[in-house]
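For reference, the structure discussed in these notes is given below.
Only one protein chain is missing from this complex, and each of the others stays in its spot.
Letters A and B mark the chains in the order given here, with residues in each chain numbered from 1 onward.
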Amino acid sequence: MTASAPAQPTNGVPENFTPPHPSLHTNRVLPGFKVSLGFTIAYVSLIVLIPLAALAARPWEHGWAGFWSVLTDGRVLASLRLSFTTAGAAAVLNLFVGTIIAWVLTRYKFPGVKILDAFVDLPFALPTAVAGIALCTLYATNGWVGSLFAPFGIKIAYTPIGIFIALVFVGLPFVVRSVQPVLADFDAEVEEAALTLGAAPWQTAIRVILPGLAPALLTGFSLSMARAVGEYGSVIFIAGNMPYISEITPQLIIIKLQEYDYAGAASVGLIMLLWSIVILAIINAAQMWLFQRGRA
Amino acid sequence: MSLTVSNITKTFTKFAALSNVTFEAEPGEFLALLGPSGSGKTTLLRLLAGLDQPDSGAIAFDGEDFLQLNARERRIGMVFQSYALFRHMTVADNIAFGLTVRPGKERPSKSQIKAKVDSLLKLIQLEDLGKRFPAQLSGGQRQRVALARALAIEPRILLLDEPFGALDALVRKDLRRWLRRIHDETGVTTVFVTHDQEEALDLADRVVVLKEGRIEQIGKPLELYRDPSSAFVFEFLGANNQAAGTLRGSSVDFGGFSVPAIVKGAADGTAVARFRPFDTQVSRSGPGFPVKVLSVLPAGANLRLELQGADGQVYETQHAHDQETSDLKAGDTVNLLPTKVYVFA
Partner (left out) sequence: MRARPAEAPKAAGAIGLSLVAVFWLGLIILLPLVTVLFEASKGGIEPFLAAVAEPDTIAAIQLTLLVAAIAVPLNAVFGIAAAWCVTRFEFRGKGLLLTIIDLPFTISPVIAGLVWMLLFGAQGWFGAWLRLNDIHIVFALPGLVLATILVTFPFVARELIPLMNDQGTDEEVAARTLGARGWDIFFRITLPNIKWALLYGVLLCTARAMGEFGAVSVVSGHIRGQTNTLPLQIEILYNQYESVAAFACASILAGLALITLLLKSVLEWRFAGELAANRRH
């Protein structure tokens, strides 16, 4: 068949045709399509779409100028700068340490490694308020860790360093849990092939394994960063919440709400929502990348 | 007529999977849908099962319009290629499933269901394995359980999708004979899909040969084999050789000698003659194409030869062990004479 052939059905299976997934065939066979889709859409609309529509509609009360003046307000800018830099820094640190931890948990066997593995999920499971007061106590100048740094004049709690520590805590599992399955599934023969070609183990790790991890690393980094930017509970206790210095964006949204400045709160909230959507898009792209690699 | 399929057409977005397919199955008949992959045979089976809807055409069973019934209402017994056994149920529960999901009034009593399951387990010769789970069975055993599960609902038709596809050669042969026996015992009209011509010819009462969504030929196995209607059917049904010659009436002239031909719509003139490996003779001095022996394979009762003509064409032939052939060896030069050839339009 030439490229100019009219697009009418031909007999037989065209080249590189992949049969439709069985579920394509089952539209009429399995019941419950309308009920399940109807319920799903209704639920999603009520719980997510209508509330988010309210968020998207609210900032424009005082027009574009009102929205803009909120965003360019010095205190808002300072909080955004703080939230994004501490979240970014925490995600970068988590990327490195998380990859090392994932590596150790999949490759090495020593007493207690399984328990350690289970505890990686603690920041998911531990309520953020609990983590928040624990970190605050731990890193205060009279706390177990804080007191080690106090003699050098380094204050951790109630400073941006404290925020950074809290964000490292909440973000760490995302990197470990993104990287770990890919590392565990890595074909041992590929690695052995590199070794037989004369690569040293560290060369194999960096030149053969690491590139294969790239999509998982991107996913882990993005999830860790997304969670960190929006984090509230584990941060507010340790942050100190000083305007312009240690006030994170979510805290500022709450303050604006308490001042009945709904439009202002919604303006800042909308920026953070758009940010979440961008992150989600990056994660989806990374997953596609990973999937295509898996098929190649 | 028990099953009538008329003018079925089914088009997927990119291509026509079936066009104008028409055939019938008689009560109790064992019918094979045979074709290469992409011929539309599985699509056709799914239409019969109600798992898909045709774009046009009709499917009827005993005069009842099947297209008005959904997969649940047709009461067909379907054996899936993957078997689709319920992994969390025992073999006995799998077989009983179709009976236990019937609405209250039609549902047989517990003891009736148990008796039915026991008799089916006996039929498939797995009496002692009723309490096992599918994961604990071999491939052949799973296949038999899938069949018993389909038979339990006393289906009006039994549909099998590549029933032996996932099994190894030895188990296949065994199950094939067993399936035929089950069919003869139950007498249920059966349609099965296969891409293996040997399987179709061996098992079926009649075979429907499909090519690119169209029916190429329908017939009893022997008819198809002796009287293929097209080059496609001839080639698909077994090993074959080709040679160029000139068709004159009912024989083909190969320049120096001529051979009787079965002619299917071909006109006199230059023609491609096709012949089976066993419709041949080789001799050192008789008539035929001069060919060189490439290899000699003593395959059980027969001797298989690989031969090459002067033009490079390779032929495969099969002979009884006899005086003329048994002392052949690679490198010898002999004459190859087809004894019967087919010429298609």
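Quick notes on this structure:
Just so we're on the same page, a contact is a pair of C-beta atoms (placed from the backbone, for glycine too) under 8 Å apart; a residue touches a chain by one contact, two chains touch by 3 or more.
No experiment lies behind these values; they were computed from the predicted model shown.
Among the chains on display, the ones the left-out chain touches in the entire complex are A, B. Only one of A:Leu77, A:Ala184 or A:Leu197 touches the chain withheld from this view, namely A:Ala184.
The omitted chain makes contact with just one of the residues A:Val29, A:Ala199 or A:Ile245: A:Val29. Residues touching the missing chain, restricted to subunit A, are 21-24, 26-27, 29-33, 35-37, 39-41, 43-44, 47-52, 54-55, 58, 97, 100-101, 103-110, 113, 116, 118-135, 137-138, 143-145, 168-169, 172-174, 177-178, 181, 184-189, 191, 201-202, 223, 226-227, 229-233, 237, 250, 253-254, 257, 260, 262, 265-266, 269, 272-273, 276-277, 279-280, 283-284 (touch as defined at the top).
One chain is missing from the display, and on subunit B it is touched by residues 49-51, 71-72, 74-78, 80, 82, 84-89, 97-98, 101-103, 149-150, 152-153.
The rule is short, and it goes like this: only the chains that are shown with their structure count from here on.
Once the centre of each chain is set as its mean CA position, subunit A and subunit B turn out to be 54 Å apart. Across the complex, subunit B is touched by residues 9-14, 17, 20, 25-26, 28-29 of subunit A. Contact residues of subunit B toward subunit A in the complex are 11-12, 14-16, 19, 37-39, 46, 50-53, 70-71, 211-214.
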